[in-house]
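Left out: one protein chain. Kept in place: all the others.
Per-chain numbering from 1; labels A and B assigned in written order.
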Amino acid sequence: MSSNQTNIDYSKKDLPGILTKLGFALFGVGLVIVISAFFIDHTRAAFNNLILLLFLTSIGLGSLFFVALEYLAGAVWSTPFRRVLEFFAATLVILPIVALPLLFNMHDLFHWTHNEVVQSDTLLKSKSGYLNVSFFIIRMIAFFVIWLTFYFVITRNSKKQDISGDQSLTSKNIKISAVFMPFFALTVTFSAIDWIMSLEPHWFSTILGVYYFSGTVLAALAAATLAIVLLVEKGYFVKGMVRDHYYSLGALLFAFVNFWAYIAFSQYLLIWYANLPEETFWFLHRWEGNWMFVSIGLIIVHFIVPYFGLLSQPSKMDPKRLKFMSVWILFAHFYDLYWLVMPTYGKGYAVFGWIELGFPILAVGLLILIFTFKSKNQNLIPIGDPKLKRGLNFRL
Amino acid sequence: MSDKILYGYTGIFDTPDEIILAANKVAEDGYKKFDVNTPYPVHGMDNAMKLPVSKLGYAALIFGLTGTISAVTLMYFLSVFDYPIVIGGKPFFAFPAFVPIIFEVTVLAASIATVVTMIALFFKFPNISHPLHDTEYMKKVSSDKYGILLQADDLKFTEESAKELLAKLGAKDITAIYYDQAEISTEHKIFEPKFISLLIIIAVVVSGSTYFALNKLMFMVPFNWMMEQSKIIPQDNNSFFSDGKAMRTPIEGTVARGNMPYQFKGDPESAGKYLKNTLLPTEKNLDLGKKKYDIYCSPCHGYYGEGDSRLRGQFPNPPSLHSEKVRTWTDGRLYHVITEGQNIMPSYASQMTRKERWATILYLRVLQRSLNAKESDLE
Partner (left out) sequence: MNEIDYTREIPVIEGRPALREIDDLIAKPLETKPDKKYYIALAVTLTMTGIGAIALLLSFYYGTGLWGNNNPVGWGLPIVNFVFWVGIGHAGTLISAILFLLRQRWRNGIARFAEGMTIFAVMTAGIFPLIHVGRPWLAGYLFPYPNQHSLWVNFTSPLLWDVFAVSTYFTVSFIFWYVGLIPDFATLRDRTSNKIKKLIYSVTSLGWRHSNRHWQHYEMVYLILAGFATPLVLSVHTIVSFDFAVSIMPGWHTTIFPPYFVAGAVFSGFAMVQNVLIFIRKIFNYEHIITLNTLERMNKIILLTGSMVGYAYAMEFFIAWYSGVQPEQFTFINRAFGPYAWAYWIMVSCNVIFPQLFWVKKIRRSIPIMFVIAVLVNVGMWFERFVITVTSLSRDYLPSSWAYYAPTLVDGAILLGSFGFFFTWLLLFTKTLPVVSIAEVKAVVEGSQPSHGDH
């Protein structure tokens, strides 16, 4: 399919077969490791599965967020990239499958699923109206339903527009995106509360939803940036992309790295300063044993390196630097989720072995497969979008 | 005027497209000392003029990091060395609590320094006597026209070729710009007498008024009102009480905080029965005991407790402390003697703290043991 707008130089090429092969290979290896992990140590595997769910949710939901944001803000520089984000948003479809193993391991993951414990603990008892298995599952289903509904409606309109070029589809999507945002805010918050905060049911923090949001946005942005730079370099993208287009991606990555650090630091400072044992124990768990090194590592990996790596203006536009930092940031987000989740499993000792490696391998394989699958039937750029030409002409 | 010095030739253009093309051609022609004047920054002009990228980013980075390091160093020095106080149970170098200030100082240092660098170093501003000021050219490019200036001190410049180039580019109002007499000065602007005297005046005024404010004004009405308050402080005199003093003497039976009075007053037997030595015979305690014994006890009792006083008959010599009686006295009984005195021995309670008394008693035991050693001591 070639474009039906004049002056737009894009012809749809199939992505190279080797990419799909790589995807299958990683997926296969990952799957073998994951399944073995469940047989060998199903508790540890369940915790890793939770990290996997959180990571894939970040990519899927974060990408959908950016699609909606582009519509709402009326941005033009991102219009050429929107379809890439839509492809990554398709990750939302497989989330229910990824979540399934968790439902068989609820007792190992969540302290509050043990009835005798809840009955004897006044604090847990008072929360049991929210933290009980049935409501937890209902909420999980609700999240998936909400996310998938918005995903399908928005992307279907976008796909239709490729053929018809109808501007009213853009107006419709803007309205739908506006409605999506409050749902996004609430679901990203409550999924974080359910899947991260309830691991330590005595702990609470009002900013955790925002914390998870900051990581989510970063991960989605990094995945998209990596894909976009690679696609442009290999010639699969529309012609006319210049460094100015990259600048906004680099600047957003930099901005959100700072935002994550700001949120993480605020949470830490307030709990450290007030020194209330009912809150500090969560951080103390992440300082005992060798968790201390993991925590210090988090600051370096998630803040110091990306900060200086994307500080200068040229670095925000340089394709090589952007590719490197995108991969780094994806790794950093996985690290962040590990730091959030694993201390509940390994109190005093951070475990790392082939089990922990298998899940990220599976994740990367899955993402590649989803992307290549979506790109088979759809254009890599929204060729029918009325803002596309303005987007291509965008200059700083 | 033949003695007027030429600064350069200027030409005016009407549209941004024209000025970009013109600037590019001048740059490609090999001119280095030329300039473009526009009422607002025109996109792409930097590339058209082939200007290298601005280095101000480095200034921001360097000064910013200087700010960071200064803030950390200052707070470390003040909180850990100069006046360490435990606040809220936090460590002296409470790094998370220092972060907000570190951040603010970094931003402040970087912002001020970068702007000052740009203005003073890069632009060499303030400079209100440049040849272009007050010219028709400046009036136009300040408002709605775009201009090019070819400077006379460029290697390629000659009056004829400059005029020709500008005409070829399509410039209007090609004019020559001359230096005003007053604008030519070979001195550095910073040493100008007016500027120096201004600096001196500012220095005098600022330091003088600061001195006055902090050392005189703060002690004048109304700022000194809180220094003289109606409430009464301990050392004041005061007409409310008949003795004219603000402080009242403590009532009968008042004890100092943390200090229970000696409960065995006048009762040596109970003291001997109930008081127990609070110290163990460690080296530290024995050293203390020896010191105190040598200071307070030895003048009368002698260095070895044998009663060989140094007082040469001013006081009768006390009996030896190695007697059966004294050796069998308990530590508590000895403590009573030191505390209350005995016969003509005065009380040493005001000269020796309770701990020192116990330590001295330990040392005395050592002395006594030395003349009454057991067989086992030789091993």
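By our rule, contacts are C-beta pairs under 8 Å (C-beta built on N, C-alpha and C of every residue); 3 or more make two chains touch, one makes a residue touch a chain.
Quick caveat: nothing in here was measured; it's all calculated off a predicted structure.
Asks: For the chain that's not shown, point to the residue among A:F24, A:Y262, A:Y335 or A:F373 touching it.
Replies: Here the residue in touch with the unshown chain is A:Y262.
Asks: Just name the one of B:L6, B:A94, B:A176 or B:I232 that touches the chain not displayed here.
Replies: B:A94
Asks: Counting contacts across the full complex, list the positions on subunit A that touch the omitted chain.
Replies: Residues 77, 122-123, 126-127, 130, 166-168, 170-171, 178, 181-182, 185-186, 189, 193, 204-210, 240, 242, 248, 251, 258, 262-263, 266-267, 269-271, 273-274, 276, 278, 313, 385-387, 389-390, 393, 395-396 of subunit A touch the chain that is not shown.
Asks: List every residue of subunit B that touches the chain not included in the displayed model.
Replies: The missing chain touches subunit B at positions 16-17, 20, 23, 35-47, 49, 51, 54, 56-57, 60, 74-75, 78-79, 82-83, 87-88, 90, 94, 97-98, 100-101, 103-105, 107-108, 110-112, 114-115, 118-119, 122-123, 125-130, 132-133, 138-139, 141-144, 214, 218, 222-223, 226.
Methods note: only the chains that are shown with their structure count from here on.
Asks: I'd like to verify one number: the distance from the centre of subunit A to the centre of subunit B, where each centre is the average of its C-alpha atoms, in whole angstrom.
Replies: 46
Asks: Would you mind writing out the residues of subunit A in touch with subunit B in their complex?
Replies: Going through subunit A, the ones touching subunit B are 265, 268-269, 272-273, 275, 311-313, 395.
Asks: What residues of subunit B sit close enough to touch subunit A in their complex?
Replies: 43, 57, 61, 88-90, 96-97, 99
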